[in-house]
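Take this structure, written in structure tokens, and hold onto it; I'll ask about it next.
Note that this complex is displayed minus one protein chain, with the remaining chains in position.
Labels run A, B, C, D and E following the written order; every chain starts at residue 1.
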Amino acid sequence: MKDESFQERRERLNQLVFEKGNLEMKRFFNLDHRVYEEGALSKKTKELLGLAASLVMRCDGCIEYHLRRCYEEEVSDEEMMETLSIGLVVGGSITIPHLREALEKWYEMKEDG
Amino acid sequence: MKDESFQERRERLNQLVFEKGNLEMKRFFNLDHRVYEEGALSKKTKELLGLAASLVMRCDGCIEYHLRRCYEEEVSDEEMMETLSIGLVVGGSITIPHLREALEKWYEMKEDG
Amino acid sequence: MKDESFQERRERLNQLVFEKGNLEMKRFFNLDHRVYEEGALSKKTKELLGLAASLVMRCDGCIEYHLRRCYEEEVSDEEMMETLSIGLVVGGSITIPHLREALEKWYEMKEDG
Amino acid sequence: MKDESFQERRERLNQLVFEKGNLEMKRFFNLDHRVYEEGALSKKTKELLGLAASLVMRCDGCIEYHLRRCYEEEVSDEEMMETLSIGLVVGGSITIPHLREALEKWYEMKEDG
Amino acid sequence: MKDESFQERRERLNQLVFEKGNLEMKRFFNLDHRVYEEGALSKKTKELLGLAASLVMRCDGCIEYHLRRCYEEEVSDEEMMETLSIGLVVGGSITIPHLREALEKWYEMKEDG
Partner (left out) sequence: MKDESFQERRERLNQLVFEKGNLEMKRFFNLDHRVYEEGALSKKTKELLGLAASLVMRCDGCIEYHLRRCYEEEVSDEEMMETLSIGLVVGGSITIPHLREALEKWYEMKEDG
């Protein structure tokens, strides 16, 4: 429920960007979509890259989005923990509050399906 | 209403800094006020500078404050979108959650007057 | 009360990390504990170091944790203000929203005991 | 001379990005160009925005580029100092090494013409 | 040659950390090694994660190290460009100076073998 409202809010605000934002914003959003598409690297690997980058940058909204996409790409628990460990070691203890939230969301997502 | 409480809370906590903070904090707050005053650059341009810097640093409290000041300085929608676009391109997709919030607040502010 | 739930939540999520996290995460958490132990520098000084680092990194969860530890180590108001002033000057006005919260929490903590 | 080689190196490496980089990189570079073009805000104001954002992010390469563009857009010394002051107050004392370099480059640029 | 001296310097200074550093530093270095070892994710994928995280954090020393490791793990040019593109979009134009350097080093490395 809480998670659904994250997605709904994200959706509504993206809509606002597309209605009110300028061409440059729209192009950026388009580009932000394209870099995660299947290529030489799989969509799954790219989502892990997005997640690790989001964790070290401590961006909760970004972490939550990539966690969901990782779940859709069928990332295993072990793969998730290894990705988060790299983020933790690269970014240090200031990532811990975000890591804790990520773990909670990951297991909530898996329970809720 | 939500926005008013942001301002009220900000006001109350600033009061706390002035009561309990040391001389250095007060001087910093004073300096933080002075750099946005009319000079060779207009107050409006300075608020845009403060907003762009706040967006790339992903500081929601700072963004909200400068958005309000931009509104008071009669920044147009086009000017706002161009400023936010620069912040988005400089700071990357990790600024997107903050950009979305900024757009929502901007249009709420304009509706509420 | 609000603060207690911060601690309870922190405790519950740390538990989750210890149950579900991998060995590397656990080792990191262990290391994160060890660096604040009494050594050539006192625990009190180390908590001040952790607090200053958390303020410039603008990590609210980390600030709240170190504030509580500083309180337990009997940091005085003057020492607290001097530490926060260094963080403010090093990290700039983008730390102000976090500084305001820190001051509020510090005085709440002292009232609640 | 030193500055010219900054520009030459920048040019040569941009060339490398256009030869070897993928479509997404090229689109990003294109977008990075577009956001500074004349619009509701002047090119000059946009360069000041880019400079302030670069200073708080402490990106020397970006600062040097925007300083040169500011010089081309005939930014005055007073406007430059006001922009850098905002960056200094927003970003704190950790921007000082970059601010010092910026001042040196600014006055070198003006002497060299 | 230039790259070799990067590696030699890195090696010599790591030696200094192991001689003079305390137990906590050594444990951190050990942990920093372990998170990139083969696991549920391959060493190659982990190096890409380390590289993307290093690019968004704009850490040249880290980028250079992971680029070399990616080369050893036989990352293809396409995979490299896709990884760097994600870093560019996540981290924004302030990563460009680091991206340019990364591209130069990548192709130098491939030529030098």
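A few notes on this one:
Definition applied: a residue touches a chain if its C-beta (ideal position, glycine included) is under 8 Å from a C-beta of that chain, and two chains touch if they have at least 3 such contacts.
These numbers were taken from a predicted model, which means no experiment stands behind them.
The chain not displayed here makes contact, within the full complex, with A, B, C, D, E. The residue touching the chain not shown here, chosen from C:Met25, C:Met57 or C:Leu103, is C:Met57.
Against the chain not displayed here, subunit B makes contact via residues 24, 27-28, 31, 34-35. Take subunit C: the residues that touch the chain left off the picture are 31-32, 35-36, 39-41, 45-46, 48-50, 52-57, 62, 76, 78-79, 82-83, 85-87, 89-91.
Touching the omitted chain from subunit E are residues 10, 13-14, 16-17, 20-22, 24-25, 28-29, 32, 53-54, 57, 59-62.
In the analysis below, only the chains that are shown with their structure count from here on.
Shared contact partners of subunit C and subunit E, listed by label: A, B, D. When the partners of subunit A are compared with those of subunit E, the chains appearing in both lists are B, C, D.
By number of C-beta pairs in contact, B-C leads over the other of B-C and A-D. Summarising the inter-chain layout, the chain whose CA centre lies farthest from the centre of subunit B is E. Counting every residue number used by either copy at the subunit A-subunit C contact, under half are found in both chains.
Farthest from subunit D, judged by the mean position of CA atoms in each chain, is C.
With centres taken as mean Cα positions, subunit E sits 27 Å from subunit D. Residue positions 24, 28, 88-89, 93-94 of subunit C each touch two or more of the other chains.
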